[in-house]
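Structure first, commentary second.
Subset of chains shown; positions unchanged.
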Amino acid sequence: VVKVAAHPLVTLTTDFGDASPYVAAVKGVLLSVNPAARLIDLSHQIPPQDVRHAAFFLAAALPYFPPDALHVIVVDPGVGSERAILYVETAGVRLLAPDNGCWTLLPQSDQPRVRRLTESRYWRPTVSATFHGRDVFAPVAGHLSLGLDPAKLGPPVADWVRLTLPSPQMGMNSISGEITFVDHFGNLITNIPAAKLQPPTILIVGRHVFTCRFRWVRTYADAAPGTLVALTSSTGHLEVAVAQGNAARKLKAAVGTPVVVGWSR
Amino acid sequence: VVKVAAHPLVTLTTDFGDASPYVAAVKGVLLSVNPAARLIDLSHQIPPQDVRHAAFFLAAALPYFPPDALHVIVVDPGVGSERAILYVETAGVRLLAPDNGCWTLLPQSDQPRVRRLTESRYWRPTVSATFHGRDVFAPVAGHLSLGLDPAKLGPPVADWVRLTLPSPQMGMNSISGEITFVDHFGNLITNIPAAKLQPPTILIVGRHVFTCRFRWVRTYADAAPGTLVALTSSTGHLEVAVAQGNAARKLKAAVGTPVVVGWSR
């Protein structure tokens, strides 16, 4: 038995850009299948074909939604190829996504329920080679939001693409990692778990080495505007920021830039 | 008899930009008239006053929506002038738009039902000269979504502005056309119908002539990253792309750039 909400939530995350008729076409097809679906835009500004960025985005966003929301993710450099399209249930999150690893940074159930979409009766009658968002994802999302049993979409699969990401390295009195996300404010979020940190005395971002010239703070407002600060991000990682400024621009840092924190003895 | 949906769909397409309070004001007025309207953003990133871009956008988006959706289009360089504002029903699409031709690339009924908005009782009490989106389009859309008979908006009209667009030219063993849309990925969509194409052996984009150095593919993933490809777009036209890259940037191409495909004998 599938319980159907009166106005079921369907979220959309794509790399189509906000200027695109592609987003609009996806919405149109989905609402044509289920006019009562309640569409929530998460973002259409995932950098084009950047699966890794999508993975971080989704991990920072999807776990906050109610478990009956359906998340549609179309960041799909392999569109039209043999890559699968998956329906996934894992740790209270339900989603449709290309099998490219974009969902593997989410909290995971011991046994995620994963199916490969094969039943074309739930797709548009004609499927283009370049726009599965409109022709496959949207109508399937519409049907799921109407209460379709996911088992009807296609067979279960036991293997899928996993994103492998660099792990931070523990040293004697330092941790080395890298920047994994740069937000709209230019704040630099790293892959170094903040829970493990004593306030460090040395901070290295790319070629920039800081000893006295940064502060460990609880929040941006704890330092004067323009100060370089390190803090615990809202995702629980080491974050490097400039109070009321843009750390990415100031330090010329980007995703992948190495970051080291150290403790002098 | 007009059937009214419990939460009627109203879509918004403007050139106001996503930073604009103008979009917000339109939403506020519309929801003040009908708090139950379900607003769907299509895009607010139509290039300012670019009616031709709007026309392509709408043709790629509106036909996918359910027929009872109401589409509000505010790309309106003539705001405040004597240009009419139209209510249109054509081929399963209902819309409000300035009379500037932005809807004429949509599939057309033999006899579109078109009315000119003249009944100011459905407008805001004071109408500014520069913001009809807020003062006319939004309240009229609100009333229509409440079930107002469109006949009450104003008299039928039999003539309206039509957008005339360049047609592709057929040669002996070539077709000449131009780029009509550049998407967020830098893919170049042309006005050359792909149905008429055998895989071409010559491709000319602006001053760039390609013979061996491009591939005819079914989808982007069929070629190695960085390869120049030609394919059938999701709208059924010739499309030129760079696999996992940006063709517009690589070829310095834009809307209006000439494109020729040819077949050597």
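Every chain is named by a letter (A and B) in the order it is written, and numbering of its residues begins at 1.
As a convention for this text, contacts are C-beta pairs under 8 Å (C-beta built on N, C-alpha and C of every residue); 3 or more make two chains touch, one makes a residue touch a chain.
Not measured: the values here are computed from a predicted model.
> All chains are the same sequence, and 2 are placed; what is the full number of copies?
Copies in the complete complex: 3.
As a working rule, only the chains that are shown with their structure count from here on.
> Can you work out the whole-Å distance between the CA centroids of subunit A and subunit B?
Those two chain centres are 30 Å apart.
> Please output the residues of subunit A touching subunit B within their complex, sorted ascending.
The touching residues are 7, 15-25, 27-29, 31-32, 35-36, 38-39, 41, 48-49, 77-81, 83, 128-131, 134-135.
> If we count contacts the way the header does, which residues on subunit B are in touch with subunit A in the complex?
5, 7, 9, 11, 13, 18, 38, 40-46, 56-58, 60-66, 68-69, 183-185, 218-222, 231-234, 239, 244, 246
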